[in-house]
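Omission of a single protein chain aside, the complex is shown with its protein chains in their original locations.
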Amino acid sequence: MSKASDNPKVASLNDLLAVAYQIEIDAVDRYNLLADQMETHNNPELVKVFRDLARAEGIHGEEIRRLAGDFDVVAHARQIAKFERRGSPEEADLSSAHYLMTPWHALQLSLDGEKRALAYFTSIVETAKDPKVKAMAGELVEEEAEHVNLVHRLLRRYPPPSESWADDMDPPVSQE
Amino acid sequence: MAASPSLSIAIIGSGGAGALTTGDLLLETACAAGWHGLYTRTLGPQIRGGEAAGLLRLAVHPVECLPDQFDILVGIDWLNAHRFGAEIKVGPQTLVISDPRGGEPPPMVTQSGARVVEVPMKEMAKAIPDGRPNMIALGIASRLLGFSAEQVSAPLEKRLADKGPAAIEASLAGIKAGFGAAAGIAYGTQLATPRANTARRWLLSGNEATALGAIRGGIRFAAAYPITPATEILEWLAPNLSKVGGTLLQAEDELAAINMIVGASYGGTPSLTATSGPGLSLMIEALGLATSAEIPIVVVDVMRGGPSTGIPTKSEQADLNIAVYGMHGDAPHLVLAPQSVGDCVFTSQWATHLAESLQAPAIILSDQFMGQSRAAIERPADVAFIGARTLAANIAGTYKRHAMAANGVSPMALPGTRGGQYTADGLTHTERGTPTSGAADHLAQLDKRRDKLDRFNFGDHWASVEGEGDIAVMTWGSLTGAAREAAAHAVADGIGVRVVAPRLLAPVQPERLAAALEGVKRILVVEQTHGRQFHKYLRAHYDLPAPVRAFNRPGPLPITAGEIHRAITEWR
Partner (left out) sequence: MSGLDTRLAAKPADYKSDVKPIWCPGCGDYHVLMSFTRAFAQLGLPPEQIAVVSGIGCSSRIPAYTNCYGFHGIHGRSLALAAGLKVTRPDLTVVVASGDGDGYSIGGNHFLHACRRNIDMTYVVMDNHIYGMTKGQPSPTTEPEYDTALAPGGTGVAPFHPLVVALASGANFIARCFSGEPNETADVLAEAIKHPGFSFVEILSPCITFRPDEKVWKDQVHAASVGATHDQGKAARRLMTDDGFNIGILYRGNRPPYQPAVGATDIDWSELERDFEL
């Protein structure tokens, strides 16, 4: 769990947009990283799932850039958007990856991420002084809630895996 | 008084008698006065106080081996001297100086027919305040060899400079007393007058020569773990590397030492370490790494008696196998062997040059005999061999560390070079350097590493090829001197001999050896091993054109010129 001090200071609307942008970009990078891992480890179904998730987060990021108008969210994000502890809210937990993971698992990771982002923006709504920031944070909460619903819908398409999902009849191989 | 071009003297003593110092001072005196000399020590197993003998051969020409028999033997005392029986040969021509209070002369003296003259060195020393018997011996020996007291005192004063004037005075008095005692001894031979030396000359050990040659070749980093008989190389390098902007790092073991030099070389610094057989065994894995990753390094093995801990203070040539064959996998690399104390300078420099040019490890096989003997040599010529590594600069596109090249040598990017980032690896790799288990890549890189050595033109330095005759004596390393002397004796007897001694043991040079053995009808292979390693190596890799006989003996005794001469004449 993260403490308030683990998250970047959001003092203005531009700060909020920068942080929101960074959250999406971090998620894009993380999903692409997972897609690469799945590619190296011969799990093509998950390559597609993670690339799709990366694309979706990329679109979210672009939306935030549009919202920011002329303001350079990218540069500002690099300055201020540093998350401590477990990292940026929507960054999927790498330690939960598995070479035999199923789409259900990937979507669980995504769901966790979206919920964390939602909680983060909710906390800003609750603590922000600037009404513009409060309002925008509220908007972002609604966005994240939509994302959560989307993931739930996707999850209904993929059954939870069977008990033996991680079974591999072949033993690990020593490379050195 | 007959003049001889060469005279040899052995000084034996024990328990702090200082026999070795006497030998050192005789060497220095003779060499300062214009003679050449070769000086070696032989010891008992104790750290101090043990029996010891200094073996000195002086001549008007450069000396590369010890004599078959000694002309003079001075026994300061005879305690445990029988240990040297096999090594110090005396005969009816030998003059033996013996202290009647020094114990029973050993059988090597009493059964030799040598002329024994008694001089009470211990008693004479006691008569001088702070007198020492080895100074008496020094005086006696100097007089017999034909030196003057002035000639002896200069190196003595230098050696005792920090012991104070009283010590020097006592020693000079001892020398004077020894001169006096020797005046009464008839000895009919003196060293012939040395030719006027216009060349600058040095007096140094093979280990020192190896170290200097390395610096000349460009070595600027050494990692050190002490081991007999190689430690002196490292101890000479420690202050002298700093003088040329380099540095030496002491390692916790040989495993660290070899890896340190690989790391330093990866960073661009020509690097060296020195060890003996047991250390080389530990270093083999990293030598394989350097071979695979194409990183130049120089490893000096000052060979000693083996196997295992063996005879640390004695010489042998039985590390040939591990040097050429030791690495697992197919790992062609460079193996070189100096042929004399003086040749240690050249070979060390050349090995560094080759390693850097070919981006491969070079093992230099020296031995205890050359490494720890001191000899007078002519100042080595300044040779143009300085390490010349092909570097990558102005890199565009993806850098390929192990790219194919006509001469097999791919430019190496040094850390700090923008765009040249790569990961050096012992794993089999692609041209780029990334790990692979693919057949084509493995073969391509094996070919590259073999071809870069095989295609290189090593020139005439690869071997010494001297003389003409039906019989060729093939040998290497420190036995080259004895082979040359044997050949000279044979020629004097009317037997033509060709001496062929490779300086480059690996990669093999089949065409050059064929040319060197052209017309030869018999090949005598001489080596200081039990298992005939050199003989088998030749037979494995070369088509030898004539019948071959092996003359081999393991250490600790050197193979003498006389023995080789006999082997030559007995095979007609």
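In order of appearance the chains are A and B, and numbering begins at 1 in each one.
Just so we're on the same page, a residue touches a chain if its C-beta (ideal position, glycine included) is under 8 Å from a C-beta of that chain, and two chains touch if they have at least 3 such contacts.
Here the structure is a predicted model, which means the values were calculated and not measured.
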Checklist entry - Among the chains present, which touch the one that was left out? => result A, B
Item to check | Touching residue (missing chain; options B:48, B:200 or B:572) | outcome: B:200
Item to check | Omitted-chain contact residue, chosen from A:45, A:84 or A:142 | outcome: A:84
Checklist outcome for this item: Per the whole complex, from B:117, B:427, B:465 or B:557 the residue touching the absent chain is B:427
Item to check | Of B:7, B:74, B:262 or B:280, the residue in touch with the unshown chain | outcome: B:262
Checklist outcome for this item: Contacts from chain B to the absent chain lie at residues 31-32, 200-204, 208, 212, 215, 220-221, 223, 240, 242-247, 249, 251-253, 255-269, 271, 285-286, 289, 376, 379, 413, 415-427, 434-435
Checklist entry - Which residues does chain A use to touch the chain missing from this display? => result 33-34, 36-41, 78, 82-87, 93-99, 101, 171-176
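Keep in mind that, in the parts below, only the chains that are shown with their structure count from here on.
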Checklist entry - What is the distance in Å between the mean C-alpha positions of chain A and chain B? => result 69
